[in-house]
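Missing here is one protein chain; the remaining ones are kept as they sit in the complex.
The letters A and B name the chains in turn, as written, and every chain counts its residues from 1.
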Amino acid sequence: MRRVIGIVPVLIGVTIVVFLSVRLVPGDPAVAIAGIAGTEEDLARIRHRLGLDRPVYLQYAIWLANVVRGDLGRSVVNDYPVLPQLVSRGQMTLKLSLMAMLITAVVGVSLGIVAAYRSHTFWDYLAMAFAMTGISMPVFWIGLLLMYAFAVRLGWLPVAGAGTPAHLVLPGLTLALYSTALVSRMTRASMLDVLSKEYVRTARAKGCSEPRVLIVHSFRSGLVPVITVFGLQFGYMLAGAVVTETVFAWPGLGRLLADAIFLRDFPIIQGGVLVIALSFVLVNLATDVIVAAADPRLRYE
Amino acid sequence: MAVRTVTIALAVILAIAGSSVQVGRGAPARDTLVVAAGVQFTTFDPLANAHPPAFSVEAAVMETLVARNVKGELVPVLAEDWRVSSDPRVWTFRLRRGVRFQDGTPFNAEAVKANLDRMRDKSLGQPKNSLWTFIEDVRVKSEYEVEVITEQPSGAILALLTDSSANIVSPAALKRFGTQIATNIVGTGPYVFQAPWAPGQDIVLVRNEQYWGPKPKVQRIVVKEIREALTRQALLERGEVDAVIDLPPEAVLRFQRDPNFVVRKDGGTRVAFLPFNHSRPPFNDLRVRKAIHHAIDVKAIIKGVLRDLSVPADNLVAPGVVGYTPDPDYHEYSPDKAKALLAEAGYPNGFTTQLVTPDGRYIKDKETMVAIAGQLKRVGIQADVVPLEWTTFLTQVRVKPDWGMYYWSWPGYTADAAYNAELLLWSENSSPKGFVPFYKNTEVDRLLSNARYITDQKVRTAMLERALKLARNDYAYVYLWRFFQITVLSKRVGGNLEVLADETILFKNVELR
Partner (left out) sequence: MNDTQAIPQVRLTVRAPVSFRRLLASRFLRNRAGVAGLVIVSLFALLGVLAPVLRLDLPDAQDLEHVTEPPSREHWLGTDNLGRDLLSRVVHGARISLMIGVLATSVGLGIGATAGGLAGFHGGKIDETVMRVVEIFMAFPGLLLALLVVSILGPGLYSVMLAVGISTSPAFARVMRASILQVKSEEFVEAAQAIGAPGLTILRRHILPNAMGPIIVHGSLLLGASIVTASSLSFLGLGPKPPTPEWGVMLNEARNYLYIAPHTTIFPGLAILLAALGFNMAGDALRDALDVRLKMD
């Protein structure tokens, strides 16, 4: 419970950091809106319309007060309310992240388990080679290569955009690669660790069948560090999908935020970061809960 | 058990992937034209700062009183004819009858007045309001006649009325949506904008069955925002889109070699140039500017970097824009001449400076500037290329360009040089008020300010031409190249795709095979 309350100061901290840093970026939002048209007076008028001529702390106070009431403001470029945009784009990113997490969970964990069981054999090396490569490649590169191979050349999947379940595959794979590689490595390391522990040897000696050894005895504690990494990766995905979203024209939150930064669309940046930070913090909380449930020894005190 | 879970999950993933093979996903429906654009769409409010792809959407949904055709001539659209009274400040427009907005509101003088009043209402704080403040009053003379009174006689009013900011929006919609008109435009045009629309979504345009003019053949148009150039290319190759309106030169090359695609090279009114800060040495010396001009091998850059998708530019505006005059001897690549001029100006060993450029805004902006820097190095000028993100660039250009040299490009807005010239050559608009980099030529100033009030188009044109010629001789800017507007179409697209001087694309005469 204390943890839940502890979230609030973190979120406030995040919003303050965003608020300040976004105003430190050189470039005038009024200019971003006005472009090459507009005189100096127009710019002043636009700044006034956006409330940018007030002192920073006042702007923050007003914004915070509105947020509490559920009003995240309006985009400065087209007056479109921020919250609906965050919701619809956020849903898209969530879909993508879930797909990526599914792939990570299934492929990553299986790969890690296989590697652990067949450690130091050809399969182990193959799996780990794949994992190593996966964490050493830039995301956009992976995405473009996958697109070239499976969409352009082979035509098995759509190139980009959203709409059908098939559209989820390539972006999902791209986003999942890093996490899958990471999770497979962690799973292998963790499982190796657990498999060599005494209680596992005891279970084997007792004559338990292999699957039982695997699931009942090793899984729980073996997967703990994996679950932690899992949670972190999910959080990273929610916001780190910018590159994937750009390559595959996936209308997600990451792209919205990156665009907002370039346009100096303060309300969207502020609202968006708040939402992402909130989800990240919630995911971490959930991870801690799951971990504590899985292994009572690791309850966070 | 774990093995079973894994198998099931893998099966699920494969099923998802496999489902795509059955569904004929990809190819657009028979009656839909799908277009991919690489820019960010945020607003369609005519008064907001928008850029050519947005103009194309606006042009499909809304119309102006007068417009330019492909040849650049003025043609009547929502106004059937017009005349200026003996008092050159009063213009009377006779409006087309029998036209309705897409929401049913009748189009009449009241509607035009509502729009013109909105256009000149500075309190709105919209970027393009200041374009229209020269209008003093708008009066409804009869149901289909509008009187526009300008403060001073206006030479440019007709040209301005072809600008996208003069798109006529339904007054009922204006009232209903207020500031959110940006995402809910309603006009008189051949296509209806499907609202609600949020940035990032596909833009859907549906044929206006009540359109007053010839009905377009294509029933539905979808404009997709695809930021990654390689993705646009892939989509076109796979037939998932029918047209792409901006591609990098190397992608275009690939489609040029493929008989399944048509590469359109239109327009060419976007002129790229190098502004100098005329207030500081060494750029305040004409010889230095001339030297830089001679040091740049424009043709080599056009061939090697821009892959012949541009042509050399010899004026601030392009052919076809009022005020343009050619200068066939403008480009003379001569590093020797450059070095001689530099020595004469007191820089025998060259000098060091910065070359600031927007980053990713114009085709190959960074690459071409790096190429130019390489050429400048050969005559002793060490130019450090500084790419700036667009908003930062624009802010600093306006506020305090203490850069020596930078890169910019402007299309032929309103197909009339006055627009660009006033903002780029008239010393009245020097920083921080505007973008003129401290260039001042009193004769140019005089010509430009007088041209505003001359309604005799012949006289006015002559004045603009002369002003631009003077600026060219002054090397106010070094003109580099003109970009073609490239549209790549799949074989499916037939009919007549029209591209206007300000890069607006008209879809209304397109057909699908």
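What we mean here is this: a residue touches a chain if its C-beta (ideal position, glycine included) is under 8 Å from a C-beta of that chain, and two chains touch if they have at least 3 such contacts.
Because the structure is predicted, anything quoted here is derived from the model rather than measured.
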For the chain that is not shown, enumerate the shown chains it touches in the whole assembly.
A, B
Could you tell which one of A:Pro26, A:Pro84 or A:Gly163 touches the chain left off the display?
A:Pro26
Among B:Lys366, B:Lys440 or B:Arg492, single out the residue that touches the unshown chain.
B:Lys366
Residue touching the undisplayed chain, where the options are A:Ile46, A:Val82, A:Val106 or A:Val139
A:Val139
Interface with the undisplayed chain - residues on chain A
9-11, 13-14, 17-18, 21-22, 24-26, 128, 132-133, 135-141, 144, 148, 152, 235-236, 238-240, 242-243, 246, 254, 257-258, 261, 273, 276-277, 280-281
Determine and list the chain B residues touching the chain excluded from the picture.
229-230, 233, 248, 250-251, 253-254, 297, 300-301, 303-305, 359-360, 366-367, 369-371, 373-374, 384-389, 392
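Criterion: only the chains that are shown with their structure count from here on.
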At what distance in angstrom does the C-alpha mean of chain B lie from that of chain A?
37
Residues on chain A engaged by chain B in the complex (per definition of touch):
25-29, 31-42, 45-46, 48-49, 75, 77-80, 84-85, 88-89, 102-103, 105-106, 110, 113, 144, 147-148, 151-152, 155-161, 163-169, 211, 214-215, 219, 246-249, 251, 255-256, 259, 262-264
Chain B residues touching chain A in their complex are 1-3, 5-6, 9-10, 13, 16-17, 19-21, 23, 25-26, 40, 42-43, 45, 48-49, 51, 122-123, 125-131, 179-180, 182-183, 198-201, 224-228, 230-231, 234-235, 237-238, 240, 389-392, 394-396, 398-399, 410, 423, 432-435
